[in-house]
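Removed: one protein chain of the complex. Kept in place: all other protein chains.
Labels run A and B following the written order; every chain starts at residue 1.
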Amino acid sequence: MRYLLQRIGQFIIVFVVVTFVVMCATRIGSKDVVRDLAGGTVGDEVIAKVEADYPYLDKPLVIQYGYWLKDMVTGNMGYSYAQSQSVIDMFQQRLPSTFFIGFWSIFLGLLIAVPLGIYSAYRRDGPVDRVASYSSFAFISTPPLVFAVFLLYFVALKIDTFPVLSNYIAPWDSPVEHFKNFFLPSLTLGLGLAAVWTRFLRADMILTLQSDFIMLARAKGMSPRRILYRHALRSSILSLITSVALQLSGLVGGAVIAEQFFGLAGIGTRLVFAVQQNDILVIQAITAVLVVVVVFVNLVVDLLYAVVDPRIRHARALG
Amino acid sequence: MMTFLKKIRRLHPTTLFASLWLGALTFLAIFAPVLPFVRGYGERVKGAGRFKFGPGADFLFGSDALGRDMFARCVYGAQISLRVAASSIIVGLLIGGSLGLAAGYLRGWIDRVVSILVDILLAFPALIISILIVGRFDVLQANNEAFGWLTRTWSITFVLSLLSIAPIARIVRAQTLSLSQREFVLAARSLGAKNGRVIFREILPNLIPAMTSVVFTGIAILLVSEGGLAFLGYSIKPPSPSWGLLVSENRERLQEAWWATIFPCIMLFVTVLAFNIIGDRVARRFDIREAAL
Partner (left out) sequence: MTTQAENRVETGTLIEVRALKTHFQTPRGVVRAVDGVDLTIERGKSLGIVGESGSGKTILSRSIMGLLPRYGTIREGSVSFQGQELIDRSPKEMRGIWGREMAMIFQDPMTSLNPLMKIGKQISEPLMAHLGMDRSSAWETAEKLLRDVRIPEAGRRLSQYPHEMSGGMRQRVMIAIALACGPTMLFADEPTTALDVTVQAQILQLINEQRRERNMSLILVTHDLGVVAGNTDEIAVMYGGKIVEKAPTRTLFAHMKMPYTEALLQSIPKMDQPSHSRLAVIPGRPPDLVNPPAGCRFAPRCAYARERCQVEEPQLVAAESPQHVYACFYPVGSPEYLERKVELSRRTDTNQGGR
């Protein structure tokens, strides 16, 4: 329990620092914050409205931050005057796209990495291992941008099934269309992730496979599949999960590029636009949400440790 | 000379390839203005507009919409991207390296402060901060006389350096920590050597392998970042031909004029790969562990 409190404390500090810095950054070089907030060149009524809604814009930065924080905590994420849309509505509209890109990228990455990593460790230095090793090194070096271009060229343009520009279609509306639209963007990011995780899992599994309990499982006459997936993987899965969490912040950047490239209307494209316009509240809101998500995922990973490893579970329960 | 050639032959083929590529690229990048077969990157050749030429003898990588030589643009793109990435990594090395060194060697409260700082820096969403700062600096430059010098080149270098500090500090700290425990450091100190001397003569030389690996791998990562930023429109402004920009410029025409997008992609990919290969080889040769990460 004390452990949980410690983590929450850390999270609060990180959240405050990051969002505060971002807020200050949005003010850099800006001649008139009110105008920025109002969306640039707008009529006086809009300016007046903005000034009425946000009367504290001439106060010191820390005070401004305080108001913003209060708003966030009470659920008021603000309003984008430039786009005439409340921030919450914006999230509702665009979050699913970004979420699914992230989700499917991780899914694809794991789908490829887990069997490949395990098999590479099992048949070490075999043909599969060598091929996987070289390709994963190459894939790690490939920027998402390059993946996107090649996928677009060799898949979308040559095969008609996949659209060049993707749209958001909910999976519950039409699974097939959803798949077609999200496959290429997710693959763009997923391949890079798969490469990292394959190497990681392979290294970890090789160590695990040298353990005594694997030898016992072998002596019990257990089949290789059972040993690999039920005994060895159980041990290596923890570090894999940690790696997933670590890759998350990089995934954010990748998602922005994938969205931009494949034309998906997600949070990433909105953010780029917001920076252009200095749509302050949008920028701050998106950053805040991102920080929360990343920290949340890290926390989940940490809790998963206790789920997977009974030794950690008992140690934590004791204190 | 003979021993040098023998050493080359013993190199792993990939390392050889990577070094050759980087060598050729650097040569082209530096001497581009004076090389006869490299046109100017902004030069528009009559009759080559609208992607008239595919890859061929005259236009090695074809021509683009405005009749510019793609090969030349890629070469100058190398110049720009490499310059920015290299300077950023060096700044990152100086600042991050000093912080890591101080934290790892002096430990105590310095270590705690630096570690917290590094953790916070790492918590920032890299892409968001990058485009935000570059965007704001643009505005700053436009609105404020005093900041007229703040071109995109400076902004990008600033941002990339900032992003490099934390990872480098982490690695240097880990290396310094483990080095500080080793006998030769203890020996030097027991002989009465002062801290500064120990740092310069014992620790720093032993950090060089790790630093070299970090520099190469770091440049690879920064090239990727810069490419991404350029694609989003947040790197050096056109007509300067950063690779990412080239991709975004010509993406629409991917089907007909594939050369205008694919070649910059290949350049980016192979260059990043080459840096990664060398960084990885150096790390493995000196057995540098990434345990810190």
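Throughout what follows, a contact is a pair of C-beta atoms (placed from the backbone, for glycine too) under 8 Å apart; a residue touches a chain by one contact, two chains touch by 3 or more.
Source: prediction; values computed, not measured.
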Visible chains in contact with the missing one: A
Of A:217, A:241 or A:257, the one touching the omitted chain in the full complex: A:217
Sole residue of A:12, A:48, A:207 or A:308 that reaches the chain not shown, by the stated touch rule: A:308
In chain A, positions touching the absent partner: 211-213, 215-223, 226, 230-231, 234-235, 308-311, 314
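By definition in this document, only the chains that are shown with their structure count from here on.
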Chain A-chain B separation of Cα centroids, rounded to whole Å: 24
Chain A residues touching chain B - in the complex, by the definition given at the top: 13-14, 17-18, 21-22, 25-26, 28-31, 137-138, 140-146, 149-150, 152-153, 157, 249-250, 252-253, 256-257, 260-261, 271-272, 275-276, 278, 283, 286-287, 290-291, 294
Of all residues in chain B, those that touch chain A in their complex: 119-120, 123-129, 131-133, 135-144, 147, 220, 223-225, 227-228, 231-233, 244, 247, 251, 254-255, 258, 261-262, 265, 268-269, 272-273, 276-277, 280
